[in-house]
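Part of the complex only, each chain left as placed.
Chains here go by letter, A, B, C and D, matching the order in which they are written, and residues are numbered from 1 within each.
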């Protein structure tokens, strides 16, 4: 099994609902350093898992929908806690959708899995991983 | 599959038995930067894998049983080499026991796997991973 | 010249005024991984620059005044852009004040300089450094 | 499941064939920081996954066949793009061959899997993983 990884980041504001979050119930923020891993059983004709330039560009496109925003104001997340693990899933779903739409090129049909990790500090991170092509998001 | 990770560290002394260990047969020591990964199929009602504050606290509690000690003097390890991989298992077992006892709260029953990694330098590490709930340690 | 360093972090929300900030004019946030370096010409009687436990505790105390907050709502920063470099100075000033008040113990009078670095992502950081004891903040 | 990891690096030159590579079609180079992970169900009699000194030595031996070279001149890679993922496989195959030949000692028969990761920058990496003993390379 082959895999490749690319890294980018976002800086967002948000707050959480629920006593379990303690002081994080207040409006605060985070830098998420985002790692995306793409997996494939065999390399394509060029000897790659996928065009890493296209992967980085697709990731940047997805992150632009979140970056420099207060996620509490985003209707897509109404009534949800935008926790690190929840956002890892959001990035996964949005990137999977772009991949399904061809953003990584014709050879990317061979991709079989993806993992999205959001590093929120030097001591904490969260991730979501799943198969590709991903089931459509309800 | 979702996962979250927390990081902490310990500083211990120990020595190893066996020619395979070369100079590490002498009494020496190590800083282990410890990463714990917890896995779960679906998020709980708060949108989290587990309360990361409780996870960090439980890890600190387990590490306190090892930290700032000469492991050669710890009866629990008599006759054993406290190698990095062995200690990863020790941390796994002790943390799994605390999780089973409810240290991560009522929702933590959904956790399905854990991985404990001990980074011993910038060029070497060891890990132990297994399912949760873990089988009781014999 | 000796130095020691300790690391901690905060997660805050804020927005900036000025076209130079582009999308960062919107309410967003950041994780700042904070490194504090303390310098001293000669070690004290215990063979240390300063009690690293007290240094970490003092840093945590200073960071608690900023952590999990929307800095736009903090009167202390009214009319100011709470940029990374500005916040590095804020942490420096508040920590210098605690040091002057004895938070690092009696031997800490020997400290001659401090540097505070705020790492905001894997590709950007800012810092403020100055002499100790620091001139009182106007 | 236990695992251990060791890290080393190589510095090579190469060029790629195919418009998908853009400017990387020109002769350029890379530092690859190489992480090798070895997996095993149970520890051996010494309490280890494998002799980490032998693992580091075997890795160094494999990397010496690539280090400080222009891979475009290496007949073993004629007609192939020596991409990061391709080279991860090369390191995997050559190391698996040494392991099969006994380079990690008699107890290493218990190893069940290996992953080789080549970190090419602070924002990109590729990896190859597979079972041990590996199928002979055609």
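Definition applied: a residue touches a chain if its C-beta (ideal position, glycine included) is under 8 Å from a C-beta of that chain, and two chains touch if they have at least 3 such contacts.
Since the structure is predicted, the reported quantities are computational estimates derived from the model, not experimental observations.
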Size of the entire homomeric complex in copies, 4 being in place: 6
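Following the convention adopted for this analysis, only the chains that are shown with their structure count from here on.
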Geometric centre distance via CA averages, subunit C-subunit B, whole Å: 32
Inter-chain centre distance, subunit A versus subunit B - centres from mean C-alpha coordinates, in Å: 28
Residues of subunit A engaged with two or more neighbouring chains: 7, 122-123
Interface residues, subunit B side, partner subunit A - complex: 1-8, 43, 46-49, 51-53, 56, 105
Residues of subunit C that touch subunit A when the two form their complex: 7, 9, 11-14, 23-24, 26-33, 67-70, 120-123
Residue numbers on subunit D that touch subunit A, as the complex places them: 16, 18, 20-22, 80-86, 88-89, 122-130
